[in-house]
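What follows is a set of notes on a single structure, which appears directly below.
Every protein chain except one is present and positioned as in the full complex.
Chain lettering (A, B and C) follows the sequence in which the chains are written, and residue indices restart at 1 in each chain.
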Amino acid sequence: MAPGGGPTARRGILERLDNGEVVIGDGSFLLTLEKRGYVKAGLWTPEAVVEHPDAVRQLHMEFLRAGSNVMQTFTFSASEDCMESKWEEANVAACDLAREVAGKGDALVAGGVCQSSVYKDHKDEARIKKLFRLQLKVFTRKNVDFLIAEYFEHVEEAVWAVEVLKESGKPVAVTMCIGPEGDMHGVAPGACAVELAKAGADIVGVNCRFGPRTSLQTLHLMKLGLEAAGLSRHLMAQPLGFHTPDCGKGGFLDLPEYPFGLEPRVATRWDIQKYAREAYELGVRYIGGCCGFEPYHIRAIAEELAPERGFLPPASEKHGSWGSALSMHTKPWIRARASREYWENLLPASGRPFCPSLSKPDI
Amino acid sequence: MAPGGGPTARRGILERLDNGEVVIGDGSFLLTLEKRGYVKAGLWTPEAVVEHPDAVRQLHMEFLRAGSNVMQTFTFSASEDCMESKWEEANVAACDLAREVAGKGDALVAGGVCQSSVYKDHKDEARIKKLFRLQLKVFTRKNVDFLIAEYFEHVEEAVWAVEVLKESGKPVAVTMCIGPEGDMHGVAPGACAVELAKAGADIVGVNCRFGPRTSLQTLHLMKLGLEAAGLSRHLMAQPLGFHTPDCGKGGFLDLPEYPFGLEPRVATRWDIQKYAREAYELGVRYIGGCCGFEPYHIRAIAEELAPERGFLPPASEKHGSWGSALSMHTKPWIRARASREYWENLLPASGRPFCPSLSKPDI
Amino acid sequence: MAPGGGPTARRGILERLDNGEVVIGDGSFLLTLEKRGYVKAGLWTPEAVVEHPDAVRQLHMEFLRAGSNVMQTFTFSASEDCMESKWEEANVAACDLAREVAGKGDALVAGGVCQSSVYKDHKDEARIKKLFRLQLKVFTRKNVDFLIAEYFEHVEEAVWAVEVLKESGKPVAVTMCIGPEGDMHGVAPGACAVELAKAGADIVGVNCRFGPRTSLQTLHLMKLGLEAAGLSRHLMAQPLGFHTPDCGKGGFLDLPEYPFGLEPRVATRWDIQKYAREAYELGVRYIGGCCGFEPYHIRAIAEELAPERGFLPPASEKHGSWGSALSMHTKPWIRARASREYWENLLPASGRPFCPSLSKPDI
Partner (left out) sequence: MAPGGGPTARRGILERLDNGEVVIGDGSFLLTLEKRGYVKAGLWTPEAVVEHPDAVRQLHMEFLRAGSNVMQTFTFSASEDCMESKWEEANVAACDLAREVAGKGDALVAGGVCQSSVYKDHKDEARIKKLFRLQLKVFTRKNVDFLIAEYFEHVEEAVWAVEVLKESGKPVAVTMCIGPEGDMHGVAPGACAVELAKAGADIVGVNCRFGPRTSLQTLHLMKLGLEAAGLSRHLMAQPLGFHTPDCGKGGFLDLPEYPFGLEPRVATRWDIQKYAREAYELGVRYIGGCCGFEPYHIRAIAEELAPERGFLPPASEKHGSWGSALSMHTKPWIRARASREYWENLLPASGRPFCPSLSKPDI
């Protein structure tokens, strides 16, 4: 199977999913660009699209090479409530960058909105919907291929977002940043999924806040909820690239390591191959990542599912499957690592014997 | 203190070091670009400088923003024995990229060579020196500011490299990838340093293979050796960005996690601030990193030593010192993390309770 | 408060519990005497009561000194199906030893039966009840104070045991070795408790197989089940003295460390004080331990609940509360350990950096 998959027609997100294809999402922008020096932790706003477009373009390129079929506009928190007068310029620039890179491969552009900073204090539907509509106006003008509403703690606000985005007539995906315990008001994942589906979402799922394993547990509950309600929607998973078995209801924000001590939790590529397989077996077909998902993690999804998809991503030209490129090493004990069995069974050490393996969330 | 440090004259490496200034090196190219999709693990050659110059340029830019004063040409293993006919084009392209980015800030260009693939089987001085001379010819033509011979397991070959590089008349730095037990033939670090100094090296030190703490132990032994011999040279440290207390003589290559399971060992920015301080106190003034050192790790060196240097790097505009940008968070328990005391004392959990904290090297 | 509690009338188990008093159980016999050289792991039969009565008497004495109010006859598996012709002699000897030691303090004698080896293959009520009746006959002859049916995986067999033991007219306690997932046939803890209460048990609870924390979770479910059914019974907890957060349904038997590698899981005295407090707050008044509970663990229960009970056990004359006896140490950093705060907050290291912190059960 040759890397890249050859020229294909640019088909829509639902066309692909309805056809049973795997759509690979992209990965981490905020945390990755923070480490590269372009995003300020704490603020977590995407002014880099204007200030440092080369850096953002490069990251898009890396995800495209890794196999992403979606270039999500880097517009997280790029709403008027978070960025004031700069919001519009940011949304425009983000759309242009996403479109420019998407054009270099088989990727769609998705315009993205996230929960507002308003909801937690004022559950003001009109005001919040207006914020979403402002961003949507740019996305419509820039003709994105579909829309994603992501990172919602409360299903009520997510429903509002879906309702607004559906006004565009484009496909709408929605993901909540909740765990198996449900949203912040106690609505269970299954019930959340049903509400979102009823609001018109074409694709439903989870993103951020929880690691791959926990996220799939939540998504499983969503799936059961949809089935029980006789509803059918495409499923989408974009979890953290961190291991968080010790998370409480609030996810990784409440872990003491957030956000500057998460390194020991970063998933290996082999962890992500396992996640991709489990997601696929659960019936998820939109599979990507969120904070902590680096380009090589996305490539790991594409490589794990290459047998099903029939092709490898471009970046696999620089990667031997399951460590096979080690087979030429001069040291025999390193050559011995060139196998799937080796990496699947490795229990990687932290090199930190004075540290624990789990933390207690702060709340 | 304002980010950037303002306009300064471009002064030479020895001028800076002789003046007692801190010179900040750059970080990881091979492992970082492997994760971004441009380098093949196992081969570890830098053909990306030709194939994907945007990706290499971007990484140079990130290190420059983070505070690096040296743009090292991405020419690791770019010698005739490893890259065959492609070697020259790669060296030329790497020099151009380094110079282009160096010109955007206060950075020097260093031409880099590393140990040959020949030495371990044939200790053929003439052949090996010829390899170094080929690369040096390009560096001279491209007028790099100084030269670095790095990643030598055997002091004998490192001496040959220094001898060749000194032919250029430019300053020469040399670093070995050895631990406290010394080189692969059993020459102790102190003795290695003395031989390298006598061969004409202006700057002597360690790079790669071992984590920050172990590397400084080795460098301390080098320093003692130089002092005992009545020699004085500038010291240089470019360790791994991984914790490796469990390494044997061969360094991280022999750990079972190398190279695809090292994630839990990645240093936090706070670990690197500690390393920078300890290096400074040991008298090291050329302080950088090697594999695993991401741009934010380099920034951490620059931030830790900002009081001594009087300025912050450009990328600090996107970073609150010691987590200070968390002080505005809506959740009080996250605001409580906005302090030096918090991050200095954090013992970050791995999120991997089924994994050990140390590994046994394979040899 | 003086150790010992002074002379008190020997009152019955129900008299004490009905009066709201705390009754402290005893601890580990099989595993403790295995380590002392008198019980064979794998067989787990109590022939030591005949072969080495001094060793058994001594352990009873240690629990009595530690504060136990119950000397349970060492008759685990001392039934005809496990010990053949030796069963009767063992039961007689065990009763005599328990009575002898109980007479030296404020303790009652409890005759104990456990699940049969028959049930798992043949759910033969008549045959199994006959086995219980044989042991009960000895207990009646020896006039034990009350009866305990313990270590039942299936509530059906536990009910049979209760029905037989109730024939004696003496108080009956019954404990199951189940976790929060319920018995081996899937009967939930709450339902188990209700069945046992309806069968006539005066005291209901859990013992063995799971650590203190998990055991209290199970007991909490039992309590909720009883409350929902409008039933009220005394609660009893005799968990493992090992930490087993990683147990599956089968408990510690299925952990790879069972039975010869459990050392790193042994609870500290401070862990047990915490357990005692939590048990008390849950409303449990019969508080003891099972495998892994050494005499000092029982003392820890007695010391934690000394404020409620008004007295300390005899063995506290050899123990400074919360490490207070360290306050005279010659080294100041050891004197600094003489406080409750120190020991409550200590996170004890395993000294085993090559080992994980959790295991996967074998099934």
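In this text, a residue touches a chain if its C-beta (ideal position, glycine included) is under 8 Å from a C-beta of that chain, and two chains touch if they have at least 3 such contacts.
Everything numeric here is computed off the predicted structure, so don't read it as measured data.
Asks: Name every displayed chain that the left-out chain is in contact with.
Replies: A, B, C
Asks: Looking at the full complex, which residue from B:Gly105, B:Gly205, B:Gly289 or B:Pro356 touches the chain that isn't shown here?
Replies: Within the whole complex, the residue contacting the unshown chain is B:Pro356.
Asks: Touching the left-out chain: which of C:Arg16, C:His220 or C:His243?
Replies: Answering carefully, the residue with contact to the hidden chain is C:His243.
Asks: For the chain left off this view, which of C:Leu262, C:Ala276, C:Cys290 or C:Leu305 is in contact with it?
Replies: The single option touching the absent chain is C:Leu262.
Asks: Which residue numbers on chain B touch the omitted chain?
Replies: Answer for chain B: residues 347, 353, 356-358 touch the chain left out.
Asks: Touching the absent chain: which residues on chain C qualify?
Replies: With respect to the unshown chain, the touching residues of chain C are 34-43, 54-55, 58, 61-62, 65-66, 120, 211, 242-246, 253-270, 294-296, 299, 314-315, 317-320, 323, 325-331, 333-334, 336-337, 343, 346-359, 362-363.
Asks: Footprint of the hidden chain on chain A, which residues?
Replies: Residues touching the hidden chain, for chain A, are 246, 353-360.
In this section, only the chains that are shown with their structure count from here on.
Asks: Which chain is the middle one, judged by CA centres?
Replies: A
Asks: Averaging only over C-alpha atoms, locate the centres of chain A and chain B and give their separation in whole Å.
Replies: Distance between chain centres, rounded to whole Å: 32 Å.
Asks: CA centre of chain B versus CA centre of chain C: separation in Å?
Replies: 59
Asks: Roughly how many whole angstrom separate the Cα centroids of chain A and chain C?
Replies: 50
Asks: Among all residues of chain C, which ones touch two or more of the remaining chains?
Replies: 353, 356-358
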